[in-house]
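Only one protein chain is missing from this complex, and each of the others stays in its spot.
Just so it is clear, A and B label the chains in written order, and each chain counts residues from 1 on its own.
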Amino acid sequence: MQFGPIWRALMRNKTGAILIALQVAVTMAIMVNAISIIQTRAEAMARPSGIDEPNIFYISSIGFNDAFNERVAVEEDLAALRAMPGVVDALQTNSVPLSGGGWSMGLQTEPGDDMDGVGVAVYFVDDHALDTYDLELVAGEFFSPTDIEWREGSSSTWPDRTVITVAMAEALFGEDEWRSGVGKTVYINNNEPMTVTGIIDRMQAAWNGWDGVERTMLVPQRTLFGSSRYIIRAEPGLRDELMPQVEEMLAQSNKDRIVRGLRTMEETRERSYRGDASMIKLLMFTIGLLLLITALGIVGLASFSVSRRTKQIGTRRALGATRADIAGYFMSENLLISGMGVLLGAALTVGLNMWMVDAFDLDRMEVWLVPAAMGVLLVVGQLAVFGPARRASSVPPAVATRTV
Amino acid sequence: MFNYYLKLGWLSLRANPLLSLLMVAAIGVGIGACMTILTVNYTMSGNPIPHKSDQLYHVQLDSWDANDPGEDGYNPPDQVTYNDAMALMNGAPGFRQVASNRSGLVLEPEGDDERPFSVDVRNTWADFFPMFDTPFLYGSGWDDTADTTREPVVVLSRELNERVFGGEDSVGRTVRMNGLNFRVVGVLDEWMVVPKFYDVTNGPFNETEEAFIPFNLAVDQELPRNGNTNCWKPPEGDGFEAFKNSECVWIQFWAELRDEQEKAAFSNWLDAYVAEQKELGRFPRPLNNRVLAVMEWMEDRQVVEDDAQVMLGLSFLFLVVCLLNTIGLLLAKFMRKTGDISVRRALGARRSDLFRQHMVEAGLIGLGGGVLGIALTWLGLRGIEVLFGEFVENLVGLDWVMMLTAVGLAIVSALVAGLYPTWRATRIMPASQLKAQ
Partner (left out) sequence: MLSMQNISMVYRTDTVETHALRQFNLDVGEGEFVAITGPSGSGKTTFLNIAGLLEKFTSGRYELDGKDVSSLSDAATSRVRNEKIGFVFQGFNLIPDLNVFDNVDVPLRYRGFNGAERKQRIERVLDMVGLASRQKHLPAQLSGGQQQRVAIARALAGEPRFLLADEPTGNLDSQMAMSIMELIQEINRGGTTIIMVTHDPTLANLAGRNVHIRDGRVSDSDADTQLAEVAVG
C-alpha cells in the first residue's frame, strides 16, 4: 500500500493517532506482564505432588478427654481402615502435601551449630507409606515394620533413619550425586545423626509457595500428638463411596475423640492453588476486557475519522480509487498507528516487567511473548478497524459533488 | 449558566448516543476495575482499630540464633518465648499488656445426641478485652484474679453462644471443653477485626476466635496449642516443662502504651531485661527489640499481599487505557463540533464560556461513568468473592467511602480526559469554517 502519503496525512492529525498508539502500548504492556504471571502460576500448578491424588483422602481424629488412649486408638483405627473393602492402604501422619500446615526442619551433612542446614518438610509415616501414597522408591530401601517407633508430642529427639526425596538428596549431596546419598549420615537439630536409607522420587511439602516444596523427608514414627491424620487411598472409583463410610466408622468406633476435616486430596490441591487459579482467571478476564476496550476505542476513533473524511473519500473515489483502495487506506492507517503502538509497547512491556520483577520478586518474562503480543495487537487492530473501513469503502463517489 | 451548560452537554451526548455510551462505558469499566481492586486493598490495609491503633504496640525481642539471624536476616522473631512472655507480664511497665496464643479445643455439648465439635480458642489475659475494646453482648471479661487463680472461665463469641445456648444470656452457665468445665463470664457481640492485627502470624484474615480462656490455665492444663511454633534450637529434654523453658516462640505479645513517656519507659524496661538475660547467657544476638504500633506492624508484615498490589498496579494501568480511550473519543466528538463552536464564537462566546461548556459535558460523562463504575465494582467484588472464596469474604464489602471515591474518581478522570479535547475545542477560530472544509 501507499504508506508514504498515509503517514504524512497522519502526521497532520497526530493526536488521535498518538492516543490510539499509547492505548495499544499500555494494553500490550499489561497483557504481556499478565500473561507472564499466568505462565508462572500455571507452571507451579502443573507440578505433580508425587502422590496418587485422585484416590487419596484424609480425615483428622482428635482425642478430647483423659479416657482417650491414643496409642490403642491409632492401632485399632489403622487395622480397621486397612481392613475396609475398597481401601488400598492407609497410614497415620502429621500433615498432608499442599495442605498449608506442617512441620519443617533443617538437615545438614556435617554436625555443628554453625553449619548451614537445608530446609525440609517432615512427614511421620509408617512402613505402608509407599503403598498409601503410591510413591516410587528410586534408591535404597524403605522402612520395615520393625523400624516404626512412637513419638510423643513433646519429644525432641529423632529416630536413626529417614527416607528423603530426590530433590532433598540433590540439595544435600549435589545435583548429580544424589544417588550416593543412600547410606550417608545427615544431621538434624544441628548435631543429631540420621541415616538416609532410601530415596523416593517425589513428594511435595505442605506449602506450595515454598521454594523447597519438593524437599521432603519421611520419618518412621507414629505420633501421639493428641490429634492425628489418617491418609486413606481408595481403589480407583471407590473414593467418594468410601469417604462417608470411613467417617462413620471412626466416629462410632471411639467416643472419646472427634473426627473432622474429611477431605479429598483433589480438594486440597484446589484450595492450595485457589489463589493462583483465581489470579489466573482474574488476569485473563483483565486481558480480555482490555483488548475489548482497546478494540472499541479503535472502532470509535476510526468511525469518527471515516465520517470526518466522508467528502475526502468521495473525492478519492471520483479520482479512481476502488472500494478496496479505500478500505485498504484505513486498514493501512491503522497498521501504522498500531505498529507505532506495539513498538512503544515493547519498550513499555520490558520496563514494566523489570519493575515488577524487582518489586514483587516475579519471574522475568519469556522473550517470545513480546513479538507474539505485537502480532496479536496488530491483528486486533485490523479486526477492529475492519468495520469502519468497510463503511468507508461504501461511501458513494457522488459525495464528492453533493456534500458541502 | 451552569444549567444551560448542563442542557447543552446533555443534548450533545444525546445527539450521539452510541458514542456517548462508549465513553461512559470506557470510564465505567476502568473505574469498576480500579475500585474493585482498590476496595480489596483498602480493606486489607485498613485500620482494624482506628480509635486507639497508635496506643497499641506489638512487642518483639530478638532471642534468635547467633549463627542464623531470623526473618529476612535482621528482623526479630514475630512471637516470643514462654519465659519472656511471663517475665514481661510480671514486670513490664505497660499500662496494659497481654500475652496470648492460638489454641483449639473440643467442646462437648450437653445432651447425648449432640456430637462434640472443635472450637477455635485464644488463650489470653483479663486485660485482652479492655485493651482491644471487644464489644460485649452479655457479661464481661474475667476478673484479673482468674489469671492468677487459673479459674476455668470463658468468654464466648456470639456465634458459639448461638450454637451452644441458642443465643440466650449464658453468663454463669457451664461449657465443657477438653474434659474441663468452664464457667461463662461473658459473651461477645459481633466482633470483626480486618486485618486480624493481634495475630497476623496465624493468618491476618482469619475470623476472630470462638472462645477466650485464661492463658495460665491453658498452660497449667497443658491444653493443646494450635498456632505457629518456631524453634531455633530443640527443647532441652522431653515433656511440656522442657518446651516451656525452650527458645521456641509461640506467643503474641501486645502492650497498651498511652503516650510517649509510657512507651519510652516500656522500651527502656525491655532493654534492661534483655541485658539481664544476656548476662544469663541468653539473647546471643545484638540488642534488637521492636515495639511497633498497629499500623507500623501491619506495614512490617506486608499484610497487603503482593498479588493484590500487582492487581492494583495493573488496574490503574487499565484505567489509563480507559482514559486514553475517552480522551480520543471526546477529542473526536468535540472536533466534529467545529461548526457549532465557531458559530458560537462568532456570536460572542468567550473562550472561557466554551471551556466551561465542554468541561461540563465531560463531567456529565464522568458522572455516568461513576454510577456505572459503582455497579461494576459491586459486580467485580462478587466476582472476586466467587473466585477466591472464603479467603476474602471479609474483604469485599462496598462502603460509602468507596462509593463516593468511585464517583469522584470517575468525574476527575473524565475532567482530566476532557481537558485536552476542550482546550483544542476552544482554540477553534470563529472563522475557521470559511477556509478548511
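Going forward, a residue touches a chain if its C-beta (ideal position, glycine included) is under 8 Å from a C-beta of that chain, and two chains touch if they have at least 3 such contacts.
Remember, predicted model here, so these are calculated numbers, not experimental data.
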Legend entry - Option from A:Leu19, A:Ile56, A:Met279 or A:Ala321 whose C-beta touches the chain left out: A:Ala321
Inset, instruction - Among A:Ala9, A:Ala44 or A:Ala359, single out the residue that touches the unshown chain. - result: A:Ala9
Inset, instruction - In the full complex, which bits of subunit A touch the chain not displayed? Write them out. - result: 2, 5, 8-10, 12-13, 311-312, 314-325, 396-398, 400-402, 404
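FYI, only the chains that are shown with their structure count from here on.
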Inset, instruction - For subunit A and subunit B, let me know how many angstrom lie between their CA-based centres, rounded off. - result: 26
Legend entry - Complex contacts: residues of subunit B adjacent to subunit A: 19, 22, 25-26, 29-30, 33, 67-68, 105-106, 108, 115-118, 177-179, 224, 233-240, 242-243, 306-307, 309-311, 313-315, 317-318, 320-322, 324-325, 327-329, 331-333, 335-336, 384, 387-389, 391, 420, 424, 437
Legend entry - Touching residues (chain side subunit A, partner subunit B) in the complex: 15-16, 19-20, 22-23, 26-27, 29-30, 33-34, 37, 62, 64-66, 113-114, 116, 152, 154-157, 189-190, 226-227, 251, 258, 260, 274-275, 278-279, 281-283, 286, 289-290, 293-294, 296-297, 300-301, 304-305, 307-308, 311, 352, 356, 360-362, 404
